[in-house]
Every structure is written in C-alpha cells, then in structure tokens.
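Encoded as structure tokens, the structure appears first; notes follow it.
One chain of protein is taken out of this complex; the other chains stay put.
Labels run A and B following the written order; every chain starts at residue 1.
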Amino acid sequence: MGAMEGLMQGVQVAFSWQGILFVLIGVIAGTLIGMMPGLGPISAIAIMIPITYGMDPSVALVMMAGVYYGAVFGGSTSSILLNAPGISGTVASSFDGYPMAQRGEAGKALAIAAISSFVGGTVSVVLLMLFAPALSQVAVSFGPPQYFALMFLGLTAIASLSDGSTIKALITATIGFMAATIGIDTQTGTTRFTFGNPNLLEGIDFLVIALGLFALAEICFLILKRKDTSLGSQGDIGSLKLSKADFKEMRGPMTRQSFLGFILGVLPGAGATIASFIGYISEKRIAKKPKEFGKGSIKGLAAPETANNAATSGAFVPLLSLGIPGSGTTAVMLGAFLVLGIQPGPLLMADRPDVFWGIIASMYIGNIFLLVLNLPLIPYIAKILKIARPMLISLVAIFSLIGVYAISFSTFDLYLLLIFGVLGYLMRLFSFPAAPFILAFILGGMMEQSLRQSLTASNGDIMALISDPVSISLYIVSILSFVVPLIRNRKNNQHQQEEQNSDAS
Amino acid sequence: MLKTMNQKISVFLILFAAGYLYLSYNLKKYPYVPVDSDLVPKVLGYLLIVLAIFLFFDKSSETEEEKEKRQVPKKEILVLLAVGGMIFFYIFLLEIIGFVLSSFLFIFGCSWFLGYRKLKTAILVAVLFPLIMYLSFNYLLQIRLPQGLLPF
Partner (left out) sequence: MKKLWMFSALVLVLFLTACGSSSETSGEGEDGEWQPDKNIEIVAPAGAGGGWDTTARSVGKVLEEENITEQNVGVVNKEGGGGSVGWSYVDSTNNPHNIFVSSPPLIFVPLNGQSNLSHEDFTPLANMIADYAAFAVAEDAKWENLNELFEDMKEDPSSVTVVGTSAPGSMDHMQFVAIAKEAGVDIQKIKYVSAQDGGGMTQILNGSADVYSTGMAETVEQVRAGKVRVLGITAEERVDGEVIGEFPTAKEQGIDATFVNWRGFFGPGDMTEGQVAYYEEKLKEVSDSEAFAEVRDNYGWDESYMDSEEYSEFLDQQREELGSLMEELGLNQ
C-alpha cells in the first residue's frame, strides 16, 4: 500500500499556504483558549467547530488538531504562574512549576514548559508518523483487567508523591478515592453519596477539586503573606535563558517521557492527565535527588509537560486509525470530523490520505509555531506576577471561580469549590499532601470501573485479573517501583540519619 | 487522651469513615452483577479507619516548621474568614446581579480590603477584567456567563 504516496499527499496539504495559515490560526486560538480559566481542549475544539463549516476538510482538521494541542500547550501557563491549573492535564505541572515561579524564576519555568512541550509534541509526532497504523492494535489491546493493573501501578506511586509522612499521603489518597465514588455508579446505575442532590449525580468535576485544593488553598497562604515583601520573589520574572546544565537536567525526562507519554496517550481512557502524573512520578522515582521534586525541580516540570503533550499526539492513534475516541476531548474531535463529512476509522488512511497524513504532517509545523510564538511572549505573560499581591489574590480567586463556572454553569459547583479550598488550606496546615488526593481521585474512578467490568465479564472470577502477561508484568513493575525506593531510602537513611529524622516526620 | 494533633485528626477521620461506611451499607442493591456498587466504598471506609489508627499511634513529632505554619494570629484568621465570606457572597450574587457586576464588587472590595490603595487602578481593573472576560466568553467563545442586571 502506498503509505509513502499518502504521506507525500499529507505533506502537500500541511505545507500548502492554507495548511500553514490554518495551523497557525489553530494553534493561536488553542493557546489563547487554553489559557482562559476552565477552558481546555474540549471547549476549545467545541468552540471552533462552527468556524470550520464549509471549509476544505483536510485544512479544517489540520486547524482543529492545532487547536487541540495548542490548548494543551497553553493550559500550563496558569498552573505555573498562579497554581491554578486550567485543565486536568496540567495539574502535575504546577507541582514544580509554581515553586519555581515563586522563587523568581517564572520566565525560566515557562521556558522549560514550552521547550518540553515542544520536544514531547515533536518526538511523539515522529512516533505517530512511523507507527500510527501499527499501533492501532496496541490501542485496543487493553481490556478491563489490563486497565485495572495500569491504574494499580499509578496508585502505588502515591507514597512517592509526598515528602512527609507516608500515612498522611495514604489517608489523603483514600479520601480522594472516596470523592471519586460520589455520583451515579455506571456499572449499576446506583446513586452513591449524593444526598439527593442532582448536581452530584455525575460526580464532582476534577477541576473543582484541583482548583480548590491548589489555587484557593494557595490564595489563603498568599493572604497571610500579603505584606511579606522579604520574599523578594514578587514580580521577579528572572531570565528566560536556560543554561547548559539546565538542558542537561531536562534531557533525561524529555526523552523518556516523550515515549512513555505517547504510549499512554495511545491507550483509550488514559490520556494526558494520567500521562502527566505517571511522567512526574516515574521521574521522581528514578531521580538522583527526589527531594528536589516539589520544590521547583527542573526535571519535575519538564516531565509532566513533555508527557502531556506527547500523550496528546498519542491520542490521535486510536482516533485516526480506528475511529475510537479515547477521551472526552477526542470524542469532541471526532464530532469535528463528522461535521466535515469525514469518518475516521480503519479505512481513513486509504480513503483520505490527505486528511490522515495531513494532520500528522501539520503537527510538526504546529509545534514549531507554538514554540516560536510562545517563547517571545513569556516575559509579557509572566508580568502577571508583577501585579500587587492584594489585586493578584482577587484576580486569581475570580479566575478559579470562572474556571469552574465555565464548565458546569452551576453555582453549586462554586460552593463546592469553596469547600475544597477550605479543605485544601486545612490539609496544608496539618501537612497532608494534596497531590495524592488528586491522583487517587483520577485513577480511583477508573480503577473501580475496570475492576467491576472485569468481574462482571468473568462472572465474578477474580483470577481474570491476573490471567494475562500484560497485567502480570504491570503488577511486577508496581511491586518493583514500591520496593526499590524503599531499599534505596534505607541506604540513604544510614548515611544521613539525623537529617532524615527531622525531614521525614 | 488526645494529646497530639495527629490523635485529634485521627479521631475525626474515624468518625468520617464511620459515616461513610454507614452510607455504603445502605446503598441500593443491584442484583445483576457479581460485585455491587458497595464493595469499593466499603473497602475504602475500612481502609481509612485502619490508616487513621496508624496515624493515632504515629510517634513522629512534627517539625518546628510545620508547627509554625499553624501559628496564625487571630486577626489573620478573621481576614481569611472575611475573604471566604466575600467569595461566598460573590457566588450568591453571581446569578442574581450577573457576572460583570459581582466580579466588579469582588475585585474592588477584596483587593481594597487586603490593602490595595490605588483607587484609580483598582476601579480600572475591577471594571475592565470582568468586562473583557465577559465579552470574550459570551461573544467570542459563545459561552454564556450570567448576564444579570446588565442589558447585554
């Protein structure tokens, strides 16, 4: 089959002047919308669909793809500057991006995010181009038992997400998991823990929790420190320039997470959020100085930013080669295809090589545009931090509130946001880490569903969970990732016992 | 008996888990699946109790830094509560007087309260930020924020 010919056709679409122009429009629109509170790729694509009516399908879809990864790219800005993640895929970016910005290196943090996103985006497009048809089998290879094993692997990482007490991390994770059980249970239709409130039937939105635990809790601390100018960080943006040593730091995470993120993106249901968390955790696990994570580590920022962009390209594998949307975002993207009269599926590559390869080829250009456009803008965007504290606090609060309102349009969710803000503040007062809460909330829901799907299909036979090589190897990795750091920690402990004692309490 | 902070939190968590378990045991039964919707919540409820018990006997004392974080002066707590109250009031008014007006009140009021004293800038930001947000959401992005009392 003439894959080469098809690729050439795609390149022609992508490099035609319309192709280039609309990729540009797409990524700009995507980045801007992604920076808006609460608006992520889903809204960005849905908003842009009406604009494509009547356009040439291949050009229109090239633009829509640009909107998609542009929005993921733009979403990290508020995470890093304000600790207010606009979309779920960028929560992990705030773990180290925000501390970095706080210490007066906002420019550098945004530059690292932009470069890692670029690398993640570009490497994964190469992978997409080489393996998209072949990987379609991988995309459907995971059934419920394998997903359960994958989520299990993710959950074992919880202990590593906190520097303090492991017990406290596990407690917050359990409560996060409990929060995920609220709403209609999709396997039985039973409503759980809703207290008769229809607003809770579909569960709590991820963004409510993320913005509450992170942004609002942070506001409380900003309020307490509002007169404290001794920090010196206020308004300092720092240089954008990355030193050679910085690049050396980034190289490892960027390479590894480009691949890992891509693979996780290929699996329907996993997506950018899970990729960014797993990217963050895996880098922390293998880092020489895991203690730096969470305090403004370059690796800790580069990893999730690479992974979430790589996963975004990965998500195109099931979408383009099977017509299966692996996430809410790609489902909307599928809608955009349908509006233009294109039905993605196994035959798309043969039927419409211009569309299939055009989208892929255009991603190279799109990623370059994103980098070139964003780097010069960073100093201006980072100026947000120059706003005087009292004003900044009010604006971040409004930002979070609109963010939640724009996805749910209900004041109920806003009250909920406020409650989670209070919870987040109390958790930080008593040194309960928030990250395990979020992670368990995301993974827990999927974990429960895949567990029960497996058991229903196997008529309750629990052995169905460990009956194939993929899940077994995932469990082995989980156990290893749990045991190895323990051993390593013990060794470290012997070396610097005193220091450890005061830190680990 | 409840000497340390951990012990107090632990008791609170156990009560919370008990309430959660109570609700879990009262979930509606669905007869057609081998594992019903109550299994995972029950596991989580007991898990939380076990973890809370561990926390109760957790000997490790808090670092000075951690204790210091809780040393918030009474006055500052009042400030926090006041801002929380303003957010509450904002949410309450949002769908009544509309996004632009309530955001204006909040941004102006909150930043003034926290010590922002440049009157002109405060008013300018409090007018422009909500207005730009509102117009771009409603007209550029077709996402409706509450209109409220304003005619547009």
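Methods note: a residue touches a chain if its C-beta (ideal position, glycine included) is under 8 Å from a C-beta of that chain, and two chains touch if they have at least 3 such contacts.
Computed from a predicted structure; not experimentally measured.
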{"item": "Where the missing chain makes contact, among the chains that are shown", "value": "A, B"}
{"item": "Selected residue (touches chain absent from view) among A:21, A:134, A:347 or A:426", "value": "A:347"}
{"item": "Candidates B:77, B:96 or B:128 - the one touching the absent chain", "value": "B:128"}
{"item": "Per the touch definition above, residue among A:238, A:261, A:279 or A:326 touching the missing chain", "value": "A:326"}
{"item": "Where the unshown chain meets subunit A, residue by residue", "value": "42-43, 45-46, 49-50, 53, 139-145, 184-189, 191, 198-199, 201-202, 268-269, 318, 322-328, 330-332, 335, 338-341, 343-348, 377, 380, 383, 407-410, 449, 453, 456-457, 459"}
{"item": "Contact set of subunit B toward the excluded chain (per top definition)", "value": "30-32, 128, 131-132, 135-136, 139-140, 142, 144, 152"}
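Everything below uses one rule, namely that only the chains that are shown with their structure count from here on.
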{"item": "Subunit A and subunit B: spacing of chain centres that average the CA atoms, whole Å", "value": "22"}
{"item": "Complex interface listing, subunit B residues touching subunit A", "value": "5, 9, 13, 20, 23, 27-28, 30, 32-37, 39-41, 44-45, 47-48, 51-52, 54-55, 58, 60-63, 66, 69-70, 72, 76, 79-80, 83-84, 87-88, 90-92, 94-95, 99, 103, 106-107, 110-116, 118, 121-122, 125, 129-130, 133, 136-137, 141-145"}
{"item": "Of subunit A, residues touching subunit B in the complex", "value": "33, 36, 39, 43, 47, 165, 167-168, 170-171, 174-175, 177-178, 181, 185, 187-193, 219-220, 223-224, 226-227, 388-391, 393-395, 397-398, 401-402, 405-406, 409, 411, 414-415, 418, 421-422, 425, 428-431, 448, 451-452, 455-456, 459-460, 502-505"}
